[in-house]
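Every protein chain of the complex appears in place save one, which is left out.
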Amino acid sequence: MKRPSPRLLLACVLFILLALAPILASIVGNDYPLIVLTRVVILATAAVSLDLILGYGGMVSLGHAAFLGIGAYAVGIMTAEDVTSGFVQWPLAILAAAIAAFVIGALSLRTRGVYFILVTLAFAQMVYFVGVGLDAYGGEDGLVIPTRSRFGILNLANRTTFYFICLACLVATVALVAHLARTRFGLVLRGAALNERRMRALGFPVYRYRLAAFVIAGALCGLAGILLANHSEFVSPSIMNWGRSADLIIMVVLGGMGSAIGPLIGAMVFMLAEETLSHLTTYWQLIFGPLILIFVRFARSGLIGLFPERSGDG
Amino acid sequence: MSLLIEQTLNGVQLALLLFLVAAGLTLVFGIMDFMNLSHGSLFMMGAYFAATFVALTGSFIVGGLLAIACTALLGLAIEAIWLRPLFGRGHLDQVLGTFGLVLFFNDFVRLVWGAAGRTLAVPQFLAGHITLGPALTYPVYRLVLIGVGLVVAAGLYLLVQRTKTGMIIRAAASDRDMAGAIGANVTLVSTFVFGLGAALAGLAGLFAAPLLTVQIGMGDNILILALVIIVIGGLGSIRGAFLAALIVGLIDALGRAYLPELLRLVLSPVAASTAAGALSSVAIYILLAFVLLVKPQGLFPARGAR
Partner (left out) sequence: MVRTFATAALMSACAVVYAHAEAGKIKIGYVNTFSGPNAFIGNDEKDGFELALDHLGRKMGNLDVQMIYEDDQIKPEVGRQVTEKLLQSDKVDVVTGYNWSNVLLASVKPAVDAKTFIISGNAGPSQLAGEACSPWFFSASWQNDQTPMALGELLNQRGVKKLFVLAPNYAAGKDMAAGVKKTFKGEVVGEEYTRWPGQVDFSTELSKVRSVKPDAVWVFYPGQAGAQFIQQYSQAGLLGQIPIYSSFTVDALTLPQLKELALGHVSTQEWVQDLDNPTNKKFVADFRKKYGRYPSYYSAQNYDAAMLIASAVVATAGKLDDKDAFRAALEKANFQSVRGKFRYNSNHFPIQDFYAQEVVKDPQGDYTMKTIGTVFTDMKDVFYEKCAMK
């Protein structure tokens, strides 16, 4: 009988704690912590989706926020056009993000290294400016989303219900990414990140595997975008600002690349660090900036590195 | 006709401002294979220094020179303290490390100069306008900016093409290890290039301060455009950065000048303005993506590079 790995235990503890959060909020009698936590959970979903390509696939995309924007805008635009059913909205929004990821990925993956970083940034900027140019949907002012997606009797306007939906999406995303990582698909992806030539020599169509990963990551991030639009009841181009893409990368690296649970921790710690530092001083970035550098230099395995992958290790 | 000339001048003026920022970025990229997101912060610091020193000395020229010197020193300090450990690391580490620097400087500026930002007026002796032809007048300040930009571009070109330092820069850009192997002091040259790049960013900040207002985050947008320019032009190529800056500046200015007119045939004035602004920006990124996919070494690569 194998003991469960520390990481799996950690994941379970985290999810149980997250699931108990609404009870805490109801004791406190204040919805606000729940609103904050919902946002953390949504951005964690986006970070986990980025980890699939960044952590496992070694593809440094500086444009992942574009898919967040596409998912969110799809919901915003459909609501503005009176399509409010979630059964229609959500699949279409995910499809839109996936198609965009396919096009962007198919082109970007022809490049390597720094060129890949820049071309993903370029595509994200293009999507950003398309958002700016949508005069009918608010342009730079953004778009107020008057009603959340409708799912029959499920009321997304209820904060607790919505929180659990977001949490379910996060758990599903983490499970999917963790599962993919263990399949042959994940092995090829990781292998190609380490040594592309060898994977090619072994006969794997590396480009196709990468593109598939890019599309899945884009679709999952689109899902996070759908949630974010419903959460904020508002969407504007700044949702896909390039700084947001950089934030997502920081979350992934902070938590630990190539571990489905790492980015979740990274996202939580990122917001907590932002928080505690900003409480000590308004000038929190003065500390956070150098911290990132120190982290990059000395702790590249991320916070998840504190928890060995298998029981018995380290 | 005079409108076209005037709008072209506007594009050239924007292009030269962008070139001043892009020049340092492309040289560092070329020599050190280093992606420096914090270059925009140097531009911002240059503007803040300029606003401070011009107010302090009461002279645009003296204050401006002080600002450029301070930005250069700051650039050298950043290189020594913060960036050197990142040389030779992967691009991901470089992106993260220098993005941390962007965050640092945005708050540093808030701490030192306050959240509200600063203003710097165009100096009195440059505040006028001159007549260039029938129905064509142009602000002196913008003409001076064009002049300074052209002089700097020519100077940089000579430096890179005609001097020993330039030879090392070119050698390092095409093959760093080889340049080191034949005895060139690549580290010293890269430090020099860093200081020079910072000084140019400071110069850009000085000239941009009256046009763009001095504010937190002012370097972020210009950084992205500078990145676009150095890729289109070819990493490490001064000539490329210059020509790419012209392309980007002209697309932006002429796009904003003439696209609304065109779009107004089918859209309302507000929608046409919105779409035109967005389209000119999108066009720039489409060009970038096109270059990256079709000719990744850039439209005007440094000779011998790759």
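Think of it as A and B in the order they're written, each chain with its own count starting at 1.
Definition applied: a contact is a pair of C-beta atoms (placed from the backbone, for glycine too) under 8 Å apart; a residue touches a chain by one contact, two chains touch by 3 or more.
Fair warning: this is a prediction, and the values are worked out from it, not measured in the lab.
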From B:Val62, B:Ala121, B:Leu158 or B:Ala181, the answer for touching the chain not displayed is B:Ala121
Of the residues listed, A:Leu134, A:Leu220 or A:Met271, which one is in contact with the missing chain? A:Met271
Based on the whole complex, identify which of B:Val95, B:Ala173, B:Leu206 or B:Ala253 touches the chain you can't see. B:Ala253
Can you list, in ascending order, the chain A residues touching the missing chain? 28-33, 35-37, 39-40, 43, 132, 139-142, 144, 146, 232-234, 236, 238-239, 270-272, 274-276, 278-279, 284
May I ask you to list the residues on chain B that touch the chain which is not drawn? 2-3, 6-7, 10, 13-14, 110, 115-117, 119, 121-122, 127-129, 135, 137-142, 210-213, 215-216, 221, 253, 256-257, 260, 269-270, 273-274, 277
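Criterion: only the chains that are shown with their structure count from here on.
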Interchain centroid distance [CA atoms averaged], chain A/chain B, Å: 32
Would you pull the chain B residues touching chain A in the complex into a rising list? 33, 35, 82, 85-86, 89, 91-93, 95-97, 99-108, 110-111, 220, 224, 227-228, 231, 267, 270-271, 274-275, 277-279, 281-282, 285-286, 288-289, 292-293, 296
If you look only at chain A, which of its residues touch chain B in the complex? 54, 60, 62, 107, 110-111, 113-115, 117-119, 121-123, 125-126, 129-130, 132-136, 139-140, 242-243, 246, 249-250, 253, 282-286, 288-293, 295-297, 300
